[in-house]
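Note that this complex is displayed minus one protein chain, with the remaining chains in position.
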Amino acid sequence: MRAVNEYNEHVDILEHITSEDYQYKYGFESQIEEEVVPPGLDESIIRTISAKKGEPEWMLQWRLDAFRAWQYMKEPHWANVRYEPIDYQAISYYAAPKRAAQPRSLEEVDPELRRTFEKLGIPLHEQEILAGVAVDAVLDSVSVATTFREKLQSLGIIFCSMSEAIREYPDLVRRYLGTVVPPNDNFFAALNSAVFSDGSFCYVPPGVRCPIELSTYFRINARNTGQFERTLIIADEGAYVSYLEGCTAPMRDENQLHAAVVELIALKDAEIKYSTVQNWYPGDKEGRGGIYNFVTKRGICLGENSKISWTQVETGSAITWKYPSVILKGDNSVGEFYSVAVTNHRQQADTGTKMTHVGRNTRSRIVSKGISAGYSQNSYRGLVRVNPSAENARNFSQCDSLLIGDQCGAHTFPYIEVNNPTAIVEHEATTSKIGEDILFYCNQRGIDTETAVALIINGYAREVLSKLPMEFAVEAQKLLAISLEGSVG
Amino acid sequence: MSTVSTQSPVQSPILERIVREHRQFLDRLNGQQGKHLATLRLQAMEEFQRLGIPTVRHEEWKYTNLFPLLAKNFSLATEVDAAQMTDTVSAQFRHWGEPALVVNGMLHPPAASVVGSLRHALEMDQSFLTELGKLAPFKGDAIIAWNTAFLRDGAVIRVGDGVEYGTPIVLVSLLDGRDGNVVVHERHLLQLGRRSSLTLVLVQRSLGDGQVLLEQVLEGWVGEDSTLRLILVQDAPATNHAITTHCIELERNARLHMTTISIGGGFIRNMPVVRLAGEGADAQLYGLTIADGTMLVDHHTTVDHAVPNCTSNELYKAILDGRSTGVFNGKIVVRPHAQKTSAYQANRNIVLSNRATINTKPQLEIFANDVRCTHGCTVGRLDREALFYLRTRGLSTKEAEALLLTAFAEEITGTVPLNVLRTEINAQIEHLLGADELA
Partner (left out) sequence: MIQPILEIRNLHARVGEREILRGVDLTVYPGQVHAIMGPNGSGKSTLAAVLAGREDYQVTEGEVLFDGKNLLELSPEDRAREGLFLAFQYPVEIPGVSTATFLKTALNELRKHRGQSPLDAMEFMELMRERAALVNIDPAFFSRSLNEGFSGGEKKRNEIFQLAMLEPRLAILDETDSGLDIDALRIVADGVNALRTPDRAFVVITHYQRLLNYIVPDIVHVLYRGRIIKSGTKELALELEAKGYDWIKDEAEVEA
């Protein structure tokens, strides 16, 4: 799969170079490098962003509406998440491409990062891409790449950057953008709507099963989409798509705030599977630096018998604040949320899901596995709502917490709101630690404590990991082990 | 207006009314009960105004809206001459134990008992003031601030070291609604010494057709190796409303066994706050809601494991019919270093009607690693298999449902440690659920 990813990145470059607006785009990009957009946020900045991206008037208006709403919104604060206030006027909302700052070879990359890469067993070439090393686009086999791209196209699947989609498929974008996460949905979603830089767009036409796992990996321009990514995925009637997000390796980033928005729309009989392995820079052991990951992810099962499934493995970021959610509107639709969230050192994670049952016979399933170590705080916050219209809705939730060490915290806040007597909602939660007896048993079989912890954690998270595509799961397992290094003994 | 308050326009008239009544209340007291108490009331009122009446935007009040209740324009209850009714009302409860009547917030203590009046205690000994608010501080809590601002009387119950008080104390809150809607504030103090035990029943009754709101705060200490059995019986008509705050602290090896039966009334919000402050302490909390009509019952529990080696267990059940609302918010806190904590919580709900609502929110905040903490929550209907089984044995659907619901409820009523009381409650429940008509 990795090889395919790389090819596709190359394809993207090819596509880019051969496309008609290549000249314009090239000019546009060099223009940015000359111009520095000053930090701060006001309407003129948004107009500048929109103009630089060559957006149509409706898009600009959409952004401005979001910005106006944002100005009146309050930043949310949760009980177990603490951080220094963010100065929104100190952020530059249109960062110039970071190409100038890229290391020229792996030797220039942070050794700690390289050590992690090695542990993950990531091929050298891919390490370079992940670390942002300026790789020459040497194409090994154009034909394979072309075949791949042609295949998606022949199936009618649109998979491109959001900027491209706004230009090329304005009708689709206008029809669906902001329908699941309205621009004024919450503070960070509003901010994203006002200033989003880029992201992914995917449309799978009726009856088409996307034959490969789509990934942001595939697009070279996904590498530096920056702080405010916007993703929109639409599975039309009877379509199926599996989407893999983010990096499977740590990505150093000087940005402090990430406020992405992801919207999924599943029409009748459609299915979307969205998998994330998030491993942004968590800050150092004392909690300095690291990413604030404030993300809004939501899907809607719009049609009957549709299904949306979120799977996430969260090991990175200084603060994670995300609740991938599903609105179960179509009758018989299904929503799933599988999550492993690991926090260590001074990390804070507040994550969970919202399942809103609207249609009849809708079903949802939540499996959340939290692991806290060091001085970290790990919270599950979830909502299951059964509306009066949702006859025979079913939900099952399992939220487990595992504590490693006695300085961390694990918190569970499941909200359950039932307005229909035919609903059946079940919630179970446990909190426990890794037993001394289990560790001793492993030791007695020759397994040292650190390996034993990794083994136990992977067992604990197995139900979630098994939902990930194969090689994602393997890397996720290794990530869990790395994240918890040194937390025991 | 230059002084824009943080309160919403809706709440301002209600708040203003309370402030006005507070002024009148203080005027009527005319400096009785000393300067210190007067200062406490003023400070509490200041805090109450600062916090405002909690709205549904307040996380702790997300599912329970106080405003429709407070819009009933309760006026502050005044002292009534209770002499002639004391005996008749007491007689109704004598078979439960030893009744002590609180009429419109003023205690009428029985002769020769462990129950005294807070009013008298404060008159005799101002040092009592320092006890007030230790477990129920008004800072940051609007309801306790409200209570403290209007603090006047209540029961002081003291059980000395080594005393196992055999007869249950029945604290009857009698609210006089004959001249319109009234609100009553009660403040009770409870102290159990070492190796002692007590059974305390709290129950509410009203006079007349007016709407009555009981706002009750109890602060209770349970000493080493002692046991407190607390039973809250809420079975009054729909004109009766209650907001209760029961703060209990458990010392080493102390035990709390608390059962709340909420099967009657209009608006009920119960806030038990249990602090396990000594190693080996154990808290058992049980609650039952049976609601119909527009009744709202909110059990908002806090179990705070402050030290290692304590155990707690909570089981709350609800049966909701009509347009009723059930709320359960169960917070468990395990403080840093409270190792070897074992905490269980379960919430089971049955919704019978399309228009009934259940909102439930377990909340675990765990800061220690060597803990066993489990909670579970279910919302559902009656078990269809069981219903079917009973019908194959010749029961009608209605009978089968009544039987199953009664069995569901009796898991909680079975925890009531007084036989007489349990039997009466079961009979009431069978009546409510239509099980008493069964052959």
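A and B are the chain letters, set down in written order, and residue numbers restart from 1 in every chain.
Basically, a residue touches a chain if its C-beta (ideal position, glycine included) is under 8 Å from a C-beta of that chain, and two chains touch if they have at least 3 such contacts.
Given the structure is predicted, the values throughout are model-derived calculations rather than measurements.
Touched by the hidden chain within the whole complex are the displayed chains A. In the complete assembly, the contact with the undisplayed chain comes from A:Ile456, out of A:Met162, A:Val277 or A:Ile456. Touching the missing chain, out of A:Ile86, A:Ile212, A:Ile438 or A:Val474, is residue A:Ile438.
One chain is missing from the display, and on chain A it is touched by residues 435, 437-438, 440-449, 451, 455-456, 458-463.
One rule holds for everything that comes next: only the chains that are shown with their structure count from here on.
Centre to centre, using the average C-alpha position, chain A and chain B are separated by 45 Å. For chain A in complex with chain B, the touching residues are 79-80, 386, 388, 401, 403-433.
By the touch criterion stated above, chain B contacts chain A in their complex at residues 63, 336-337, 339, 349, 351-381.
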